[in-house]
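For this depiction, one protein chain was excluded, whereas all remaining protein chains were kept in their positions.
After this line comes subunit A, so read on.
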Amino acid sequence: MSGGRAVAELNEQIIAKEVWPKTALKENDMLEIVTFMGGGSK
């Protein structure tokens, strides 16, 4: 995924993109990856 296009949150803590390659997932980790989508309201 290219820079500035998505943000990752691990256990509700935002993980900077530079740290992604060094971050290993453990069991029961909650990973959320979000991006901008078309949307005015709701």
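Simple rule for what comes next: a residue touches a chain if its C-beta (ideal position, glycine included) is under 8 Å from a C-beta of that chain, and two chains touch if they have at least 3 such contacts; residues count from 1.
Keep this in mind: contacts and distances are computed from a predicted model.
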Undepicted complex member, UniProt protein name, chosen from "succinate dehydrogenase", "Thiazole synthase", "Na(+)/H(+) antiporter subunit C" or "Serine/threonine-protein kinase RsbT": "Thiazole synthase"
Residue ranges of subunit A at the interface with the undisplayed chain: 1, 4-7, 9, 12, 14, 16, 32-42
